[in-house]
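Remarks on the structure that follows.
As you look at this complex, bear in mind that one protein chain is not there, while each of the others sits in place.
Our next item is subunit A:
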Amino acid sequence: MMEIRSMRELIEITKLEKKSIGQIMLMKEEKKSGKDQETIIRMMEERLIKMKEAIDSGKNDPSPAPSGISGGDAVKMSQYVRRGKSLSGTYISDAMTFSLATSESNARMGVIVATPTAGAAGILPGVLFSLHENDGTPYEELVMGLFTASALGYVIANRSFISGAAGGCQAEVGSATAMAAGTIVELKGGTPEQAVNATAIAMKSLLGLVCDPVAGLVEVPCIKRNVIGTSIAFSAADLALAGIESRIPCDEVINAMYEVGKDMPRVLKETSLGGLAMTETGKKVKERLFSKKS
């Protein structure tokens, strides 16, 4: 099987093999690792289960993170959604709740699955389990969705960055949101082209986003960026499923993300020396936390 260096190549292979993006990634993993499909699927399933556990533990946990600057919002959100008045509809509202739960668990040093990083770990589980909740997408399909997401993330990671320190939050929450958007499309029966269009549209929406965590903690603004990422993923998926294309091809969007990331000043790449980290409140939080420690 040829190497997958671009979304264009990925789409070509799906056509050649008459398989979905997720199935192609599974085949590729089989070849590369020498493990059989069943083992690989079981490994991915294990990750899905860990995601579910993180959601379940976070959803009902009102306790704050050790820093005191996050925690308890998942509980608030799920109570609000249960009242049935949320404006975004149940798909997005549930995804937001699950995403909050996961990212809050992460901040409590709980066990999570990096997708593709821990900072962005809330987005993919959020949309996947929202699909499960709202239209009964079975777990086996969610597992295949994780293969789809990994194929999209694989291309992004090898062409550009996936960490905030290297490329800003566009690389982290941006990549995760892009992966989630394409995954929703494939799970909802869209074509590989449509999935890749959704990926491009989502990434474009987050292009340029800086990484500026308050006090260096993956909490503010990270947790809420995960939450909003799920709604962008659903919107981008809807656009693509409507047949709308990204005017800039996905590979070029990824290249642009790389260039923007390279040009981004160091103070806006996870060093906590700029952006929200340097706001009046951001600086106060940092002072409070670090004076407590020493």
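Going forward, contacts are C-beta pairs under 8 Å (C-beta built on N, C-alpha and C of every residue); 3 or more make two chains touch, one makes a residue touch a chain; residues count from 1.
The definition used in the following text is that contacts and distances are computed from a predicted model.
Visitor: Out of "ABC transporter permease", "Pyruvate dehydrogenase (E1 beta subunit)", "L-serine ammonia-lyase" or "Septum site-determining protein MinD", what name does the UniProt record list for the absent chain?
Guide: So, among "ABC transporter permease", "Pyruvate dehydrogenase (E1 beta subunit)", "L-serine ammonia-lyase" or "Septum site-determining protein MinD", the name matching the hidden chain's UniProt entry is "L-serine ammonia-lyase".
Visitor: Touching the absent chain in the whole complex: find that residue among A:A95, A:I112, A:V127 or A:M257.
Guide: A:I112
Visitor: If the hidden chain were put back, which of A:I55, A:I162, A:V185 or A:I201 would touch it?
Guide: A:I162
Visitor: For the full complex, which residue in A:K15, A:K32 or A:K76 touches the chain that was left out?
Guide: That would be A:K32, which touches the missing chain.
Visitor: Looking at the full complex, which residue from A:K52, A:K204, A:R225 or A:K269 touches the chain that isn't shown here?
Guide: A:K269
Visitor: What is the set of subunit A residues that contact the non-displayed chain in the whole complex?
Guide: Residues touching the hidden chain, for subunit A, are 3, 5, 25-26, 28-29, 32-33, 40, 43-44, 46-47, 50, 67, 105-119, 121, 124, 146-147, 149-151, 153-154, 157-158, 161-166, 179, 213, 215-219, 266, 269-273, 289-290, 293.
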